[in-house]
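A single protein chain has been removed from this complex, and every other one stays in its place.
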Amino acid sequence: MNKVMSAQQAVGQIESGMTIGVGGWGPRRKPMALVRELMRTDVKDLTVVSYGGADVGMLCAAGKVRKVIFAFVSLDFIPLEPYFREARQNGSIDVMEIDEGLMLLGLRAAAWRLPYIPTAVGLGTDVVKNNPDLKVIDSPYDDKEWLAMPALNLDIALIHVDRADERGVCQIKGPDLYMDDWFARAAQNTIVSCEELVDTAHFHQGDEARYVHWERAQTQAVVPIPGGAHPSSCNPFYGFDTKHFKEYNVSAKEGGFDGYRAKYLSGTTEQDYQQAVGGLDAIRKLPLPVY
Amino acid sequence: MNKVMSAQQAVGQIESGMTIGVGGWGPRRKPMALVRELMRTDVKDLTVVSYGGADVGMLCAAGKVRKVIFAFVSLDFIPLEPYFREARQNGSIDVMEIDEGLMLLGLRAAAWRLPYIPTAVGLGTDVVKNNPDLKVIDSPYDDKEWLAMPALNLDIALIHVDRADERGVCQIKGPDLYMDDWFARAAQNTIVSCEELVDTAHFHQGDEARYVHWERAQTQAVVPIPGGAHPSSCNPFYGFDTKHFKEYNVSAKEGGFDGYRAKYLSGTTEQDYQQAVGGLDAIRKLPLPVY
Amino acid sequence: MNQTVQEYSLAELMICAAAEAFRHDGEILATGIGLLPRLAASLAMKTINPDMMMTDSESYMLSDPNPVSGRTSHEGQAQESWMGFSRIFDNVWSGKRHAMVGPSQIDRYGQTNISALGGSYQQPKVQMLGARGFPGNSISHANSFFVPAHSKRVFVQDECDVVCSIGYNPERLPKGYSLDDIDIRMVITDLCVMDWNGPNHMLQLLSLHPGVTVEQVLENTGFEIYVPTDVPVTAAPTQQQLQTIAQLDPLNWRSKQLKDNPPGDRR
Partner (left out) sequence: MNQTVQEYSLAELMICAAAEAFRHDGEILATGIGLLPRLAASLAMKTINPDMMMTDSESYMLSDPNPVSGRTSHEGQAQESWMGFSRIFDNVWSGKRHAMVGPSQIDRYGQTNISALGGSYQQPKVQMLGARGFPGNSISHANSFFVPAHSKRVFVQDECDVVCSIGYNPERLPKGYSLDDIDIRMVITDLCVMDWNGPNHMLQLLSLHPGVTVEQVLENTGFEIYVPTDVPVTAAPTQQQLQTIAQLDPLNWRSKQLKDNPPGDRR
């Protein structure tokens, strides 16, 4: 089975109203090329589940989003994501604001086909108060109440990985895979972009298979896009583009998203985008973050 | 903090009536030296949670066990564990027979301090019928019923690892860690035996820290016992001892556990045992299993 | 190349018949417990379902199945994903798996037992393995059964002594489930091939191994099964299948799995 396809083909599977999970974390290893491709479509009314960064901000700014399920949306070194902020302050999107760990439990419940996982997380806070859909239940084994974190079932997951073969075996060798394995498992259809398309034999060597964090049956499409996480990082290939993020952040105050879009997203392909930001070589030279 | 202690000191923390989790899987990487030490104590009435092998059989034969929580007890190439079988057929122990995955959920629930995790596993089978303590509950999100797998809270976990430092950083580099991370996390007190006691600096090199599957705060005692998994395997150091297991299995029909005990467990230390089975060098030469 | 040949063992016939269980599975993890089911899954992956996934029976997913005999280590195998036991359950609960197992007892509902025989829960007459992963497998994904010795001891008259896997038993059906949510597939025995698609999920005869009669099957089955008007003979292995099996089992361990290694054609 050859799962390799173009970004257009892969993202073409996304329909209005779907629930989309986006891998990565804040400004780290976000499938931004797939997000850019999604912005080129007519799709709208998406529910987006994300440890959010510019993926969420851009999709909000592009009018693709009906609802965001989030614990944070942040660019880390720029704490507040400008366009998510704008969308919230305009009241233009619905939200389900939860805890980072609740999101993990919701993804796991979906992956394991459970209706929910009970947890103390969220009790006593506005997570419960602001989300009446989250049920607080009794346990058959004690006298406490528990929040029943519902499964976050995803129609589509978008993930950017280091390497994949055409059969959908995906490798992440960076220091953290974040929750990407759970996004892949929680989704009906997982679309992966990769830095490198490799032969299957790559994984047979040494400990390479140890860095394959989900089975190929959990991946339905493979889109080779070197540099596809830009402006987020893809450690160890490249760091995040602080200069670009700063410009992106400033754009919200100076002209808004149309200006950013005109400068960087007016082309029809990822190649156009990469040319606008200085080319793949420049992306690959972005220094890794040191925390 | 130096957590290194003798097997006697470590196992001396186990008290009658406690719930003990035993790491490993069937005949694979079982903390057998710690189990042997436990057999030398006066402790009794234990509840044992295990992906069971000779650990369970020996503890049953030695009269240490009140109840076994299990999905299987097996030596793999010898499917039926002789002394567990005997204890069952004598009706001398209580059991909670569950599914392998239910045990994993129960350990995770304990690790995450949840009362239970709901699951479909076990519904429609005698797991539900034979364990009235396992509650079947409704979900607030659908109209199905679900088994509420309760937390398997452990007083003590016994685990055998490849390497540890004196602070309790534990490494397992064999092909599978089984559920040992969850046993360590589910326990109040985790006692680890190790093939090698190493300097902390060992873990700083290359990818070594990737093979550390739980934090040192989850380990309370470190007992260096090279060969301590014998007669189970500790891949890649040594395979399981098929000859020894066959003799152990036959002993149940020819004289019973007293004969096995007299031959192998009459000494007071693990050194005595290792001498009786041919010495550490012989253990380290046992070939790895090929499946 | 694909023409049928005359000389094949019963084990080989059963391997080929069992491989068919995985034909339309697509990209799922096939787990054959025991040498013959494992050879069946391996054969399927090598021939009729290349998308299938298999493990090394230890901790890695393989791009190409390992031979079952003739290897001295796991070095150099075509491993593609780490797949330790805890990850197996992520797969099981996803439903993307088809297990072929050999239960000690199978009842009319397709319920099975590998736990214990006779006596009581507190004191069984014969303690066996324990329920292992059967409860979770049976409610999560497809399951087929491989029975090396078709008899009334396996296909029991009453309900299984211990019900380890959910079957088509309306009385045990959990709230919110229909019988169609249960997915028991094929049954391959030393006499015949069956499935659970008879009326009301009855076990039904699909094919008889060469030289076996309907009466032999009925005599050795402890409950009523559905027998269609025409029951074909199980297809003989092709030359290509036998060659692939030989490559997967160079030391011919398959010949030691059934008592006296009977021929496949017993006419």
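Letters A, B and C name the chains as they come in the text, with residue numbers starting at 1 for each one.
The rule we apply is simple: contacts are C-beta pairs under 8 Å (C-beta built on N, C-alpha and C of every residue); 3 or more make two chains touch, one makes a residue touch a chain.
Quantities reported herein were computed from a predicted structural model and do not represent experimental measurements.
Put simply, the hidden chain is in touch with A, B once you look at the whole complex. In the complete assembly, the contact with the undisplayed chain comes from A:104, out of A:104, A:186, A:221 or A:234. Across A:54, A:121, A:225 or A:252, the single residue that touches the chain missing here is A:121. Within the complete assembly, B:210 is the residue of B:173, B:210 or B:284 that touches the hidden chain. In the complete complex, the residue from B:19, B:218 or B:233 that touches the missing chain is B:218.
In the full complex, subunit A touches the omitted chain through residues 25, 52, 70-74, 79-80, 84-85, 88-91, 94-95, 97-102, 104, 119-127, 129-130, 136, 142-145, 175-179, 181-182, 288, 290-291.
Seen across the whole complex, the unshown chain contacts subunit B at 1, 111-113, 165, 167, 169, 185, 200-201, 203-204, 209-218.
The rule is simple: only the chains that are shown with their structure count from here on.
Other chains, considered apart from subunit C, form one piece (clusters defined by touching). Taking each chain's centre as the average of its CA atoms, subunit A and subunit C sit 40 Å apart. A straight line joining the Cα centres of subunit B and subunit C is 30 Å long. Shown for subunit C are the residues in touch with two or more other chains, namely 60, 93, 140. Residue positions of subunit A touching 2 or more other chains: 112-113, 210.
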